[in-house]
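One structure coming up, written as structure tokens, with questions to follow.
Of the protein chains in this complex, all but one are displayed in their positions.
Let's look at subunit A:
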Amino acid sequence: MTDLSSTGPVRTGGTARRNGRGLTGLLLVSVPVALLGWLIIYPIFNAIGRTILRTDGTGPGFSLDTYVRFFSDGYSLANLWLTLWVTAVCAALLLAICLPLSLYLRFAKSRVAAVVQGLSLFPMFVPSVILAYALIRTIGPNGGVDLVLNALGLPKINSPYLTPWGPIIGLVWDNIPLTTLMLVAGLGAVSDNAVEAARDAGARPWAVLRHIILPQIGNAVLVVLSFTVLSIFSAFTLPYVLGPASPEMMGPFMQRTFGQVMDTRMAVTQAVITFAICAVFGAFYVRSIARNRKNGR
């Protein structure tokens, strides 16, 4: 679909003309590429440079003081641990929810499947601010769920609002559509014939899943996991609105350090630490995009 090498029949108009076309192409992509360089690539190097180079009067020097401060500060470390824990729980929950869902969507052909697909895509169109508000009203103290439980004569729930479970529920809700879409796309690699053949040979559904389906979608699952980790690790809105104030997740922590404490250097240090932790997942993600593109050719 997006195979770049298929540029149609190359018209042989001599090298001069081809060079001209090459320049036009470069010119057309130059503005977005420049923007990408200035606002994505440069900030990363700038952030690293700014936090390890000392600029205080005594001339240029090398200093890791903000990193030392971060890793020796109990509060910062608690925030980091909370973020790691929330990310891990979200990733596990998302897989547990979306894998069955995508398996169903991949193989079901009934009319109900269209409804299920619509419902699972729906959260993509609900902005996270509205989601946060809706969750407070629903599972917050005296919210919708409490009302129903109370009407049934049952005790109230232990509200997850302002606990780590608040952002977990919100982030899982928010990420269901993309995770499901990506898993369904990954399941596209599994052929109906292989599954049918295994079923005809008498394989139980569980055996089909373990021996036919899972081995083929292993890579897709890892890509989905990396993507999820990258988006949840530095989430801001949902943790800020639904999460606990102390310890807080890295997103709100960075925002507060930048906007309220006004310690830009420390905020950027925290950002670099999130880059470092996510680097493994980022590298894996890029590698598999590159490999997919090569295979697709």
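Keep this in mind: a contact is a pair of C-beta atoms (placed from the backbone, for glycine too) under 8 Å apart; a residue touches a chain by one contact, two chains touch by 3 or more; residues count from 1.
Methods note: contacts and distances are computed from a predicted model.
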- Note on the structure: Of "Maltose transport system permease protein MalG", "Carbon monoxide dehydrogenase", "Transketolase" or "Thiolase domain-containing protein", the UniProt protein name belonging to the chain not shown is "Maltose transport system permease protein MalG"
- Item | For subunit A, residues in touch with the removed chain | 1-4, 6-8, 10, 18, 21-26, 28-29, 31-33, 35-36, 39-40, 42-44, 46-47, 50, 101, 104, 108-113, 115-139, 142-144, 147-148, 150-151, 173, 178, 181-186, 188, 192, 196, 220, 223-224, 227, 230-231, 233-237, 240-241, 250-251, 254-255, 258-259, 264, 267-268, 270-272, 274-275, 278, 281-283, 285-286, 288-290, 292-293
